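What follows is one structure encoded as structure tokens, with my remarks underneath.
Left out: one protein chain. Kept in place: all the others.
So, chain A:
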Amino acid sequence: MTRIDQKFSELRKAGKKAFVTYVMAGDPNYETSLEIVKGLPAAGVDVIELGIPFTDPMADGPTIQFAGQRALAAGMTLERTLQLARDFRKTDNETPIVLMGYYNPIYNRGVDKFLVDAKAAGIDGMIVVDLPPEEDGELCIPAQAAGMNFIRLATPTTDDKRLPKVLQNTSGFVYYVSITGITGAAEAEAANVGPEVARIKAKTDLPVIVGFGINTPEKSEAIARIADGAVVGSAIVKRIGDGDSPADVLAFIKSLADGAHRA
């Protein structure tokens, strides 16, 4: 059982919805990023998604592209992303951390070495955008064998025929992408998303969390109400990019978390 499984089990018992955030590791620099990440649990974040900076984030909009560029310019690497997790774990051994990014930095490090290092750094799971079920042999199967969750994205283009394949080797939770498009581009509509979440939940016992296009406390609440939780990324990353102080960023995150937890 990973910290992710543990967390969702607790939330379920308490009848609470999950609030998940995405931040880019090392944005705008290592120290500021660590300060923000350390403050996430107190702001009400149940699961932390930590972005691995990559030069070519093909599924991301400009907000997260720029965050990756800022982090890389400040010397961020996959190794330092793991270091950030290690530093976080010095004071928090409960909040789940999910790495989110693209396959090349992981492939470049070597899958076996990456999994050993990630596990040791206190990583609980991963979302790798460019690894669909067709490529499960690359990282998904080895990651689960190493005791970490491999969280899959389901999307509006994942039809009923394909859904079982997407769910098959997924663990931890299912991340439903609320829109066709890139991060930070369009707004999620609870009315459209609800039936899709129900469709997925009919086929799995895993929690279904919805992300993409959630940017206000109201939206966070509305989406959490029709799913098992909500993810916010670009709206937070944008404030970090605008130079908001860690305290202001965390206050904004708390308002989003309160929204989700009201649901």
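FYI, contacts are C-beta pairs under 8 Å (C-beta built on N, C-alpha and C of every residue); 3 or more make two chains touch, one makes a residue touch a chain; residues count from 1.
Here is the rule we go by: contacts and distances are computed from a predicted model.
Trainee: Report the protein name recorded by UniProt for the chain absent from the figure; options are "Acyl-CoA dehydrogenase", "Biotin-dependent carboxyltransferase family protein", "Tryptophan synthase beta chain" or "TRAP transporter small permease".
Mentor: "Tryptophan synthase beta chain"
Trainee: Would you mind spotting which of A:G181, A:G194 or A:P246 touches the chain that isn't drawn?
Mentor: In the complete complex, the chain left out is touched by residue A:G181.
Trainee: Thinking of the whole complex, not just what is shown, which of A:L131, A:M148 or A:I209 touches the missing chain?
Mentor: Of the candidates A:L131, A:M148 or A:I209, A:L131 is in touch with the missing chain.
Trainee: Touch as defined at the start, partner being the missing chain; which of A:E10, A:D56 or A:E187 qualifies?
Mentor: Reading the full complex, the residue touching the unseen chain is A:D56.
Trainee: What is the set of chain A residues that contact the non-displayed chain in the whole complex?
Mentor: For chain A, the residues touching the absent chain are 53-59, 61-62, 65, 72, 77-79, 102-109, 129-135, 152-159, 162, 166, 177, 180-182, 185.
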